[in-house]
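The structure is given below, and queries will be raised subsequently.
A single protein chain has been omitted from the complex, and every remaining protein chain is retained in its original position.
Now for chain A:
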Amino acid sequence: MIKVDEKGFYGKFGGAYIPEMLHPNIEELRENYEQIVASPEFQEEFQMLLRDFVGRPTPLYFAKRMSEKYGAKIYFKREDLCHTGAHKVNNTVGQIILAKKLGKKRIIAETGAGQHGVATATVCALMGMDCTIYMGALDIQRQRPNVERMRILGAKVVPATSGSQTLKDATNEAMRQWINNPVDTHYIIGSVVGPHPYPEMVARFQAVISEEIKKQLLEKEGTENPDILIACVGGGSNAAGTFYHYYNVPQVRLVAAEAAGLGVSSGKSAATTALGTPGILHGSKTLLMQTEDGQVVEPHSISAGLDYPGIGPVHAHLFDIGRAEFVAVEDEDAMKAGIELSRMEGIIPAIETAHAVHALNMIEFKKDDIIVINLSGRGDKDLDTYIKWGGY
């Protein structure tokens, strides 16, 4: 059984390795979130917003041309059609209602690609809450449109200038600012990372993805279970949402696409399971890319959302016990897959998402296998990167 235990562990991974200054915040969350999330008032508001604001359920779309090309029944779960352009908003809608019920007045968040930042700024606007987003200085450059979207929505965007100036550093900065403002502030973490209870809480908010896949597939194929599920993994929230209701259905293969950057052995990679070893990052024990001395290695990926040296503890566990297959997709292959999806199905994906699409070329499957790929986000934010790459 894949299930988090009382102390927040999935097998060997998880926990809450946090400075004492954050202990009251984490305790407050841990003690209250399950009860709040289970309450009818929460569920009513959450379901209403997912439906009327986010636009759920998102379609499960049969990709006819790509199915013919690959010789399988390929479906896309269209999270790219969510309001704000990616799955991230499922989580921010859940956490903002929770923050309100906890009496918080301010929201902080980290962001990589800017999708989580935009999704957070959006729900803060919706609820009239003060919002500050921490974002690596490099990511601010490469995801410019999202920076401006956050600002239009009324959020303050603060650059993180340490380290590689990407997602990891933005997360460090957000944690520091939470330590500085522990009482009135809620930290909306954007993926299934961080100290317990964040990984499980975020996974539950994203679990709506697999809940819908089950229903939709039953209608279209007469079975809830695909043969294969594919999702990309940065921290792992869209993958956790896609896998959640299938963790314990062993006949469904789970495939996670990591970012190999310029190649797994190039020294410029973010392929955490391929290169990582057990360690502690951002409050949980997980697999992470590090030196022999335990210093965190700067990752690289062309996609800001996958440019992270760790992985959510649940994925470290899925890897550890062999429940999920991990493939490492290089920058160039992801870009080409993005073009292929654009030209064959009329969908320009986020570059993160393009990694999941390329995984089709890296795994084995049988003719007529049902494959569901989670299209985590759309490519609008990545036009600059597509243009710079230029291979179309």
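Of note:
Just so it is clear, a residue touches a chain if its C-beta (ideal position, glycine included) is under 8 Å from a C-beta of that chain, and two chains touch if they have at least 3 such contacts; residues count from 1.
One rule holds for everything that comes next: contacts and distances are computed from a predicted model.
The protein name that UniProt records for the chain not on display, among "Iron-sulfur cluster-binding protein", "Cysteine desulfurase", "Tryptophan synthase alpha chain" or "Carbon-monoxide dehydrogenase small subunit", is "Tryptophan synthase alpha chain".
The chain that is not drawn here is touched, among residues A:3, A:105, A:151 or A:176, by A:176. For the options A:71, A:103, A:267 or A:294, the residue in contact with the chain missing from this view is A:294.
Taking the complete complex into account, A:162 is the one of A:162, A:223 or A:265 that touches the chain left out. Here one chain is not drawn; of A:18, A:81, A:131 or A:201, the residue touching it is A:18.
Although one chain is not displayed, its contacts with chain A can still be listed: residues 7, 15-21, 23-25, 162-163, 168, 172, 175-176, 179-183, 277, 279-283, 290, 292-296.
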